[in-house]
Structures are given as C-alpha cells and as structure tokens.
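Yeah, one chain of the complex is gone here, protein chain that is, but the others are all in their spots.
Up next, chain A:
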Amino acid sequence: MSADPRRERRQELHGYIAGLCLALILSAIPFAAVMTGALPRAGIVWTIAIAALCQVMVHFRLFLHIDLSRSHRDDLQLILFSLLIVVLMVGGTLWVLGNQRAMMG
C-alpha cells in the first residue's frame, strides 16, 4: 500500500492510458497490414496473429491486472489452465474432424 493515494491513482491512470494506446496501436497494425497490402499474404497472417497475441497480453496485464506477483498467481494459473484446455479442445476438434473429412474424401 502506498502512503500517497493520489500518486497511486495517477499511476493507475497511467497504466490504463498506456493500455489504451497499446491496444489501439496493436489494432492499427493488422488493419494497416491488410489495407496497404505491403506484406506478402503469409506475412499478413502472421502479423495479425502476433498482434492478436500481444493484444491479449496487454489486456491481461494492464486492464485485468494479472501479473506475476504472488497475489495474482492464482488468477494467472487459472487463465493459463483455461488456455490449455481451450487449446486442447479446439485444436483436438479441428484435428479430429479435419482428419475424418480427409478420410471421407
């Protein structure tokens, strides 16, 4: 706990503003990549994917205040676990059904 609540509030506000800016930039990059067509197709896809991942991190870190500190360890673990399960379920489904489709073809 900081002794000075005003300074704490300022810091918090700074965090939110930084988050907003980063979120905007990270949204602008994929749009720019698509609209200008400056990159090859595969490059565009990768750019979007990486920007999306960074976007997720920014939201977690600056808006939901999930970090590596001890008090947030539980939240972080739950998020990572959810991510793992979603990857397993969605990835597995795509793999299995895609494979079945290929077998039918």
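By our rule, a residue touches a chain if its C-beta (ideal position, glycine included) is under 8 Å from a C-beta of that chain, and two chains touch if they have at least 3 such contacts; residues count from 1.
Everything below uses one rule, namely that contacts and distances are computed from a predicted model.
In the listed set "Zn-dependent exopeptidase M28", "succinate dehydrogenase", "Cytochrome bo(3) ubiquinol oxidase subunit 1" or "Anti-ECFsigma factor, ChrR", the entry agreeing with the UniProt name of the missing subunit chain is "Cytochrome bo(3) ubiquinol oxidase subunit 1". Interface residues of chain A facing the missing partner chain: 74, 81-82, 84-85, 88-89, 92-93, 95-97, 99-100, 102-104.
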